[in-house]
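Every protein chain of the complex appears in place save one, which is left out.
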Amino acid sequence: MPVKTTENGEFKPLIVAFCCNWCSYAGADLAGTSRLSYPADVKIIRVPCSCRVNPLFILRAFQRGADGVIICGCHPGDCHYTTGNYYARRRMTLLFSMLDYLGIERKRTRVEWVSAAEGVRFSEVMNDFAKHITELGENKKLEDLRCKKSLD
Amino acid sequence: MYYKMKVEKLPELYALIASEKALYLPIEQAGAVEFRKWDESSCVRLDCLNTLKSAKGVFLPQSENLVAFKTEGKNISVIDNSETAFPFVIFGVRACDARSFDILDRVFLSDPVDTYYKTRRDNATVVTLACNEPEETCFCRNFGIDAADPAGDASAWIVDGELYVRPNTEKGETFVSRLSQLLEEASDVEKLEAAKQSVRDILGKLPFAELNLDRFKGDNMLDIFHDPAWKSLSESCLGCGTCTYVCPTCQCYDIKDFDTGSGIQRYRTWDSCMFSDFTKTAGGQPRPSQVERFRQRFMHKLVYYPMNNDDIYGCVGCGRCVAKCPVSMNIVKVIKTLGGEKK
Amino acid sequence: MHRIGVFVCWCGTNIAATVDVKAVAEAARKEPGVVFATDYQYMCSEAGQALIRQAIKDNALTGVVICSCSPRMHEATFRKTVQAAGLNPYMLEIANIREQCSWIHKDIKEGTEKAIILARTAIAKVMLNKPLTAGESAVTKRALVIGGGIAGIQSALDIAEAGYEVDIVEKQPTIGGKMTQIDKTFPTLDCAACILTPKMVDAAQNEKIKIFSYSQVEEVKGFVGSFKAKIRKKARFVDENLCTGCGDCTSKCPSKKNKNEFNLGLDNRPAIYIPFAQAVPKVAVIDAEACIKKKTGKCGLCEKVCSAGAIKYDQQDEIIEREYGAIVVATGFNPIKLDKYDEYAYSQSPDVVTSLELERLMNAAGPTQGTLLRPSDGTHPHTIVFIQCVGSRCDDARGKSYCSKICCMYTAKHAMLIREKYPDTDVHVFYIDVRTPGKNFDEFYRRAVEQYGVDYIKGMVGKVIPHDGKLLVQGSDLISNEQVKIDADMVVLAAAIEPDPTARSVATMLTASIDTNDFFTEAHPKLRPVESPTAGVFLSGVCQGPKDIPETVAQASACAAKVIGLLAKDKLLSNPCVARADESLCSGCSVCQNVCPYGAITYEDREFRIPGPKRSEIRRVAQVNEAVCQGCGACTVACPSGAMDLKGFSTKQIMAEVDAICR
Partner (left out) sequence: MQEIFGLIKEKAEKLFADGSVNRVLGWKKGETEYDRIPSVFESAEELEEFVYDGFCAANLSKYLIRESREDGKIAVLLKPCDSYSFNQLVKEHRIKRDNIYAIGIDCDGKLDIDKIKAAGVKAIQSIEENGSEVIVHTLYGDKKFNRQDVLLERCLCCKGKDHVSGDEFILAQNRVDTTVKDRFEDVRKLEAMTPDERFEFWRSELSKCIRCNACRNVCPACNCIKCVFDNEDSGVAAKANVDTFEENMFHIIRAFHVAGRCTDCGECSRVCPQHIPLHLLNRKFIKDIDELYGEFKAGADTETKGPLTDYRTGDAEPSLISDRGGSN
């Protein structure tokens, strides 16, 4: 389990961001190049396309202690693979709706379309998402206690 | 010696038991009655004939931690994080489930002893409850079980608004002695005996009261094994684990490792011989299709287990599988098809 | 056994200023599987790369993690580095500790902590990497162009010019397409035939170009570099090689009253005909439904008069199989049918015509030899009303939501030509907007208004009522906010254009995608506008979206350039990070095929050993064509069993990354 508190005891969330290689990952690079900061709580996983993100990955992240999961892809219509983000959009809409139906906090999951040119937006999105997750606090509804309990 | 008290005082009884030891009772939650740890808010359902999962879970939980391995960089340390033992009472066990403990004991307490199981058995006091209204799915009678007079460390009856208790073992005596403030000696045993008799009458009238088990003898093993009827019996089987997981005598388990990220949690979990990956090995699947898996389950209950265990059948006739199988295929159908109709 | 090496780059101070690189290397060294970890000032420098190569050799590394800048920057560089040291180039992962870490975090403690997690994540992934090899496939050096309009002709000419063979498949008896029917072109007003027919002749005479006219592509199999197509060459009942195009047959044919398609049914043609004088190939064709001989067995007049002996009444359709490396779609367009626009009286009055019909009525080779006459009575029209956007920019189901793009300009052209030739004719144009973005376009439109006095009325026409040989046009003028009534002699409708009806079947055949309007979809709307998402399939002309002639020709040439680029290659190397189906898990349900934008997935019946007495069963399983798959991964999530996985981004790898981040 990662340490989730700062030195002065404040909650520090763990956020997993899936970014498509062609737009959002490049947008993250641009945010970096432009020195636009966002919380270190956000850790990025590079995927070829938002349509590569399996609901299993999202649940896995929550199971392992993530407090928020965000999926970033090219803007609809701009997918490098033409249609990938359209499929991702339907899948994630339905999945999020199901998580909501199960009573999981709606704001723990998010999809954002960020282009390679939107470094500013990338950092804004991550700041905003991290803010929301910090407000929500620790993910307790979808955690796996086995991962949480230290083994001794 | 019988003792008794008013049924209304049951909550007091539970509280008294629970003040000393953990108490397991058939408790309803979200419409499902299972043996669960009691507290004041519990909805106790002593009227429930069959809990969904059997009482065996108290001794052999569906999953339990065995040991853990903690990793730090390239170092691994072994940690025993199995459950710590505590004394408990399990109350309201039916005659069939009580018999299942004997069947499981023969497996887990014989050499090599399963210490996890044994610890729980040693810590347990089993208080059974006689059946009042057996169902059409009940067929315990065929296995010499008397649902009107169940075994256990102590036995209990509910007749005419009164709870009767009879200690059967030393543990049972202790159990009863601790409840002296609530129990009084029963003098109207005849009333109880009459009630037992009326239940026995019903048990005799149940549709599966008299099954013919003659064929299931060790010397017929190969004959039964090769019976062509297995194919048609198994063809509807979905390969799910419902029968196994509700069964009080199914005892197979799997040991699995869960990667927690900072180490490995090794745990055991019930397994089902109906599953396609049961006992699968590197060399393949010894029982490749559902026919063989299906046959295995019933051969084990009706032939292999008795062969190795003084002719005691590996079925207690609780009827859970009869009630729960999604395709209505069950051990009664198997017995009737392979063994013929009534005696 | 994994032997992973971790290399932490300082990037000068770019990383080292906010990340304690030594601490990252130290932490990495403690990770299971890591046998070597170090840091260096510039990993991408020659010295840095040498260090990596040396470490791979010295430590027999099986995988490499480089903690540095974004993989988008130097992944390719480092792939080559590890390959040079004998490792498979895909046994490399990059932890992006610059753009994602050092550059955005100020606090060195925070930066170092995060860099360690990113390194650990890359280590977790690389342990599951598998050596990958890019696939190779040969390229057939021939292109197929579907559609022989100006787009197809231009693409074919450019490809042939570069020295590659091209086949044009045209479903009409002649190539040339819609442009052959146009009289003059905007904004220069030069004659369409004068600029098109030389190109048609060029195509016919180019020895690299083979024209299959009166033919259709029936089936396409294969993938980029090696397509196999079946072409149906429809029987024209005239031997193409023998026919000289003299026209003797057409003048003798007794079945004369057949709608002339070339003139849009405004006049008639015989059963045996040559579509127009400059047709290519200039070969007659028999309309079997009109031919008396074909219908009754009697007649045979054309056969008698043909001195070349070219008439073959028993000719059959022919199926030709050809191989191609690339395919150009140039299926073009048609004006929409106007049967749903009763308010404009199109089906009630012959004097309500479409703009394309007007082209024919004004063309010297048209039914009126170029004199504008009313189809109803052959008189000269004095008042003509043009109605714009008939079916374009339409929000109901009758029309199209898009702008057909060419109508504003050709209407200005028509208006101008009429006013010039017949100054006594009043011309009114009802429009929603006039759209003139294009070189010299707005000037052209302004000339129509200012010089030629064309009356432009902003507003829509509500109804056209035929009465007493005239057409009462009722509309509204939105600027003066008045109802307008015009008694017109002719009404011209600017009908929306739509993709040719064959577009859908061609798209299906090619597994290329089309949008809801049946226009072909580009691989990328901005950056790859002439390629279809299906590798090896290119888009030329209006099949991709409404265009005028110069745009079409520009796109056709761009498309040809892409084709030439492809055909110039001897071998195609494919990205090895593509999908793979685990046949033992695949149930052949087709969901993966349904989401594949490239048509990379096909199915095969395979025999599998199964337990039990039957021993084997035939199962339908997915096959990924690695040359076609682009590795998006849509299929991997669509597949419920996990049979479909993506090499380089496998489910296990991504899960390991998640686990490592959340540890």
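As written, the chain order gives the labels A, B and C, with residue 1 at the start of each chain.
By our rule, contacts are C-beta pairs under 8 Å (C-beta built on N, C-alpha and C of every residue); 3 or more make two chains touch, one makes a residue touch a chain.
The shown structure was predicted, so the numbers you read here are calculated from the model rather than taken from an experiment.
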| item | value |
| --- | --- |
| Missing chain: touched chains present in the view | A, B, C |
| Of B:N81, B:T119, B:S276 or B:N309, the residue in touch with the unshown chain | B:S276 |
| Residue among B:D105, B:D146, B:D254 or B:E292 that touches the chain left out of view | B:D254 |
| Touch criterion as defined above, residue of B:A22, B:I202 or B:M221 at the omitted chain | B:I202 |
| Residue, one of C:M73, C:A162 or C:C589, that touches the chain absent here | C:C589 |
| Residues in subunit B touching the chain absent from view | 29-32, 49, 52-53, 62-63, 133-137, 202, 205-208, 232, 235-236, 238-242, 244-246, 254, 256, 258, 267, 269-272, 275-277, 322, 324, 326-330, 332-333, 336 |
| Contacts of subunit A with the absent chain, listed as residue ranges | 55-56, 59-60, 62-63, 76-77, 83, 86-87, 89-107, 109-111, 136, 141-146 |
| Positions on subunit C contacted by the hidden chain, ascending | 515-516, 584-591, 594-595, 603, 617-620, 638, 640-643, 651-652, 655 |
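By our rule, only the chains that are shown with their structure count from here on.
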| item | value |
| --- | --- |
| Co-neighbours of subunit B and subunit A - touch as defined | C |
| Chain at the geometric heart of the assembly (C-alpha centres) | A |
| Farthest chain relative to subunit C (centres taken as mean CA coordinates) | B |
| Which of A-C and B-C has more C-beta contact pairs | A-C |
| Whole-Å gap separating subunit A and subunit B, where each centre is the average of the chain's CA atoms | 46 |
| Subunit B and subunit C: spacing of chain centres that average the CA atoms, whole Å | 68 |
| Subunit A and subunit C: spacing of chain centres that average the CA atoms, whole Å | 35 |
| Junction residues of subunit A, two or more chains touched | 1, 64-65, 147 |
| Sites on subunit C at which at least two other chains make contact | 659, 662-663 |
| Interface residues, subunit A side, partner subunit B - complex | 1, 64-65, 146-147, 150-152 |
| Touching residues (chain side subunit B, partner subunit C) in the complex | 71, 73-74, 259, 261-262, 285, 288-289, 291 |
| Residue numbers on subunit C that touch subunit B, as the complex places them | 30-32, 610-612, 659, 662-663 |
